[in-house]
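Yeah, one chain of the complex is gone here, protein chain that is, but the others are all in their spots.
Every chain is named by a letter (A, B and C) in the order it is written, and numbering of its residues begins at 1.
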Amino acid sequence: MIRINDFALKLANVNGTGSASANGLLMQAIFRMGIPVSGKNLFPSNIQGLPTWYEVRVSKHGHTARALDYDLVIAMNAETYGRDVKEVRSGGALLYDSSWPLDAELARPDITFLGVPLAKLCNEIFTDSRERILMKNIAYLGSLVALLDVDMAIIDELLQEKFSKKKALRDSNHRALRAGYDFAIEHFDCPLPIRLEKMTATDDRILIDGNTATALGCVYAGATVAAWYPITPSTSVMDAFKEFCAAYRKDPETGKNNYCILQAEDELAAIGMVIGASWNGARAFTSTSGPGISLMGELIGLAYYAEIPAVIVDVQRTGPSTGMPTRTQQGDILACAYASHGDTKHILLFPSDPAECFTLAIAAFDLAERFQTPVFLLSDLDIGMNDWVCPRLKWDDAYRPNRGRVLGADELEKMAKFYRYSPENEDHVAARSLPGVHSKGAFFTRGSGHNKLGGYTEIPDEYQEVMDRLARKHRAAARAVPAPIIHKQVDAAFGIVSLGGCNPAVREAVAALAERGIIADTMRVRGFPFGEEVEAFLAAHDQVFVVEQNRDAQLRTLLTMETSAPKEKLKSILVYGGFPLSSRHVIDGVTAQLEQRSAGSRVAR
Amino acid sequence: MIRINDFALKLANVNGTGSASANGLLMQAIFRMGIPVSGKNLFPSNIQGLPTWYEVRVSKHGHTARALDYDLVIAMNAETYGRDVKEVRSGGALLYDSSWPLDAELARPDITFLGVPLAKLCNEIFTDSRERILMKNIAYLGSLVALLDVDMAIIDELLQEKFSKKKALRDSNHRALRAGYDFAIEHFDCPLPIRLEKMTATDDRILIDGNTATALGCVYAGATVAAWYPITPSTSVMDAFKEFCAAYRKDPETGKNNYCILQAEDELAAIGMVIGASWNGARAFTSTSGPGISLMGELIGLAYYAEIPAVIVDVQRTGPSTGMPTRTQQGDILACAYASHGDTKHILLFPSDPAECFTLAIAAFDLAERFQTPVFLLSDLDIGMNDWVCPRLKWDDAYRPNRGRVLGADELEKMAKFYRYSPENEDHVAARSLPGVHSKGAFFTRGSGHNKLGGYTEIPDEYQEVMDRLARKHRAAARAVPAPIIHKQVDAAFGIVSLGGCNPAVREAVAALAERGIIADTMRVRGFPFGEEVEAFLAAHDQVFVVEQNRDAQLRTLLTMETSAPKEKLKSILVYGGFPLSSRHVIDGVTAQLEQRSAGSRVAR
Amino acid sequence: MPSPKPNVVHPHLRPNQIGLTIRDYEGSMSTLCAGCGHDSVTAAIVRSFYELSTPPHLIAKLSGIGCSSKTPTYFVGGAHGFNSAHGRMPSIATGANAANRALTYIGISGDGDSLSIGIGQLVHAIRRNVDMLYIIENNGVYGLTKGQFSASADIGSKSKRGEVNRFGPIDPVSLALDLGATFVARSFSGDKEQLVPILKAALSHKGFALVDVISPCVTFNDHEGSTKSYLYTRKHLLQLISADFVPFAREITVDYAPGTATSVRLHDGSVVRLRKVEADYDPTDRQRVASHLELHRNRGEIATGLLFVDKQASDMHDTSKTTEVPLAQIPYEKLCPGSAKLDELQKTFR
Partner (left out) sequence: MPSPKPNVVHPHLRPNQIGLTIRDYEGSMSTLCAGCGHDSVTAAIVRSFYELSTPPHLIAKLSGIGCSSKTPTYFVGGAHGFNSAHGRMPSIATGANAANRALTYIGISGDGDSLSIGIGQLVHAIRRNVDMLYIIENNGVYGLTKGQFSASADIGSKSKRGEVNRFGPIDPVSLALDLGATFVARSFSGDKEQLVPILKAALSHKGFALVDVISPCVTFNDHEGSTKSYLYTRKHLLQLISADFVPFAREITVDYAPGTATSVRLHDGSVVRLRKVEADYDPTDRQRVASHLELHRNRGEIATGLLFVDKQASDMHDTSKTTEVPLAQIPYEKLCPGSAKLDELQKTFR
């Protein structure tokens, strides 16, 4: 059966051998053919020599969650042949390097073996040993072009762009590509039943990873100070920020930098720098991952209590501890929501894709300054490091940052006396003053006990008064965080709540369940504290499934504690092995829960 | 009306002027008179020159929670006269230094002013200026001896013990004491209606602070390595541990230390040292407070995931951030329960008084080794730094540490192959091997992804298998933590749940409420995860009030998330200004909640 | 040596160049122990700012946690202050400086705050050459937590409780020199005549100026057996170099005999004149400074004075090529690339 624009590939490689470039070209070419596509990079925590996989899913319906069935596996890593052969769905195909004979034990009667002598082909063309290894990747790309019917003109165009200044390299690529292509055309029935055909579904779309989009958001939000410590998978946020700043933030007259990026000595210093810069009036942020969040705990509490804005991007990876640094998870929700000792509560934002990384990064700065408090942007490895097809980013030139209540020199001059923590506005926020502006605004910021005038205190009532306002302030932020995205159906039997990168899998699962007559409303929360819409959605459903990627049901915990919904109706669907969520996880989870419920009602006492 | 052995005093001093010694003597003398007494030290975060208060409550009924009504205030700090005068209950008395006239504005017709010219008296007796200041405290103690009818023989005995080797000092003390005493006898109607009379209620009791008791527990538990960084209010744990070790842990033959105490460079290092020592087979602990807990987050996650025992004593103070370092709170419950990024859950123990600090410190080591995981002993400033009257500590010489599953050389020798994380026992714990014992036990401990054999992994199923066992292990600990203390009444209308240092106030409140016909069952939880008794108690009550000392209802959160009780029935009574809890807080909280409920039922829709 | 005092009763109640008196540089009442060395350092800071005529609102004062770290409340009430967290002041000051390079930054820390929990941040602030004055009020103990040894306590030093310290001290001065610090000085809280000029020079230095001030803790470390007591310090103090700082704006002739003084021109154009107490001392030769320190340390002497200064230092902003306008003050319009640029950029995301 021919399946056009609806299949999944898995490319099994060894890391550090240059496959990323070939795999990226394939993904990009499909994107340029106008076909919805997604690519998931499953790489090891290592630099060279270990197994790495790249999964490409092509879906004319626009389903971009991770697929679990592979129609075609490209097995380039002899070490993982065994596993890789098993991953091909029955009736599918396996492409392998036939320079060496395949182990007879790996034979599977239900799949097609496509042998391409990649090493031999490349050894014939190239003499340099490095080139021979690198070009094998381009050679299998060539075969795939033939097998899947990739538009060769687009590939040419991509190579042209990529190697515009490196002719020799372009030629090598062309020769390898051609060799793989020719071999496939000659030896196989091309294209395969799974194949591509141009569409126009990606016209107003871009291919972007979440970390790049986050960095771009920080640039557009007007962040000028960034401090960080390298950690996978957040490092590329700062790499991108650096690049964008170099491009857009050089002073046109002096050539100097309208920004300052500090590679800190560790995460404690990174958050300290952000707090110092924010205290001093700059928009500042850091990006990190789980271990960094743990290390930042003490100073996050300081920023909370002293009411200093701070934007913290947490690109989550699989915890606890070092965990699996190159695997995704949504495991830092509670660690961020209640970060630090004592009574603390923070604002969290949950982008679901790179496009939202951009918009929510900007929202993060506005919220941090409006509420004078740390704000966490909770991305994850799947969103942050994989390329996603997203709607083109839009920018309203009328946007101006919400700097919150900051007093200028004139205002201070007119005041009888400035008090830092009163009077409060309807958000329960008081005005702050910045250093260097006016002596009347001089204020001694402290993480120790203080009263509403900003004075040091150890008196219970004075202390409590400020703490109570902070609690009210946090609740007030519920009105200000982005509203959840709710999809309501007629006759929905239950609700599904999810967040962040679960979105594509949930949407696909809901569609699939609907085909089986199982109708669900969905809500994707985008911010914490939860607002009225979240309350209303939970109230409107007797049964709610909470889909999230961690072991301990952290979103469910937050919903339980921070809404009025009875916890009994919130059931968890948890997937936390470290790979991006697939719709099957959700479908299986929902059906299992439903069966349990009906079994439960049958035996109800 | 004469009130014997049932009143409260407040002593208002300036810190660093030597009042602690006089106040302690008073408290100790009352204790030796066999009368239940409690002392609360309300001191500033400063070394010298700021206001400090000491409250003494005498209660023949054994109520030792903080009192809020003072029958007699000793006003030794001119700066706080204003506040202090207001604190005297109507009909009570104020003792002040009449060397200088009292400000007329402070006059109150409803209280008695007892002027003692303390400075004048001391200036007459002493020439040294330091002595003049110090001895004023002993002089007012002398007056109190007369006014309250303290047994002078006991005071003599105490001075004798205290200054056994410092005769000059003893003499000075005697002279000052006598001067204050004589003045009072001469000028006032001694004793006052509030007065003391010997009892025998403290015969099998001791006067001890929680930190000392904790340290003693660590000694008896067999801890040999302690690492810490100074922080109020936990510092005295290590001071006491050091002293006890010096007394009990010198090798009799060599005179060398059977212990090693490391003052670390910070809390990150302190917990690192504990983990290193525990990994290596020693019983090791650290003591800290909130900011330290925040800083230890990352390594706590490592110990959780790599399954290394660690005992962490958190003597809680008022947060967040630096907060009020010399004020008490129960604000680190959540920070400890879920410390670190990723999915983590820890074992917590909640001592309610120094005696339990001793027993639960020992339990902490046994649990940490049995479950191979960090265990938190959650004390607080009130328990840790105030002297409490407690039952005498008992020791069973048959006690032997539960070291958990540790393989010896013989066992390892016999094994075909050692795997660190399997097989698991009924606690879901696997056996560990210690360095230096046998090559067959050699194992590479890591905080990165590992499978049940102990090998490195990035494979979802293998990772999940271990994480799921860790969740089961944590649940299994519910059977092992100390059971809650439950008091059931006939016809109780509701339940009260509390923890730790809330105990005396709750018990007193329950007694007082019972007198008004309001009958409550009580449960004091002593450990997390919660076991069956906790579940049963919650299930047995339609309405449960949770009394705790923090803003965000952290114990209630834990009960909500980690038991099956519907959250709707858990109502909070929160007191978090930083002073020890008093029964009035609880009574007011309960009655307010009950009124609200009946109001609610009246307007029920 | 300082310039001779004029013959008036309250010389410092006279307005300075910007019309402020010394009172305007004071802060709230100290709550430290009577006689604490830190209060003397506070007084020296007050005088330094007064003499430099720094506008209070252009000063940012930061600290960690400790008795020493409380002191920023006690000076220049008209300046913004930040009493942050234990050991984290360097990073917070670094971030603050990144955001606004136009202010004068003064960080106050203790030996516990700087040499134990905060040593990583201190080391890296030095490495970045953050433009600030960093004072360690060094008393060899943790004052606020009641007298534990700090990492600067000397071997053999006795605590008030009678314990003897057995771990070697970290000397912030030699550490800073080793790490390439661009301004390194040491003084004694009790010696205002030396301290004030050093502080003024340090405040005018462009880059990280470390000033280690021996500042006895009268409550926990001023007894016999302590090597950071008033008595001990007075006995073992060696004044290596005395610095008289003269702001460029009001340069005057001072009575230094030529040949006994060496001038260092600081980045803001001001000049520090150093008196060589020893003939071969050159505070610009890092190598020899270190030997000198070691020499005196071995003799049991505490070398004080302006010990090292690097005239060529480029600070964190130079290194980072930051624009001159404080980042916190650049209008948003200059920071946002706008929609056209975004559209253009997105062509590459296809």
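Criterion: contacts are C-beta pairs under 8 Å (C-beta built on N, C-alpha and C of every residue); 3 or more make two chains touch, one makes a residue touch a chain.
Worth saying up front: this structure is predicted, and the values here are computed from it rather than measured.
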Contact partners of the omitted chain among those displayed are A, B, C
Based on the whole complex, identify which of A:19, A:202, A:286 or A:321 touches the chain you can't see. A:321
Among C:56, C:120 or C:216, which one touches the chain that has been omitted from the display? C:120
So which of B:396, B:426 or B:461 would be touching the chain we can't see? B:396
Tell me which of B:85, B:349 or B:437 is the one touching the absent chain. B:437
For subunit B, which residues reach the chain that was dropped from this view? 28, 31-32, 206-208, 216, 219-220, 222, 224-225, 227, 244, 248-249, 251, 254, 256-262, 264-266, 268-282, 284, 298-299, 302, 392-397, 399-401, 433-439, 441-448, 456
For subunit A, enumerate the residues touching the unshown chain of the complex. 16, 45-50, 229-232, 235, 263, 265-267, 291, 321-322
If you put the missing chain back, which residues of subunit C would it touch? 116-120, 123-124, 127-128, 151, 166-168, 170-171, 174-175, 178-180, 287, 290-291, 294, 319-320
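We adopt the following convention: only the chains that are shown with their structure count from here on.
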Where in subunit B do residues touch two or more of the other chains? 45, 291, 321-322
Which residues belonging to subunit C are in contact with no fewer than two other chains? 85
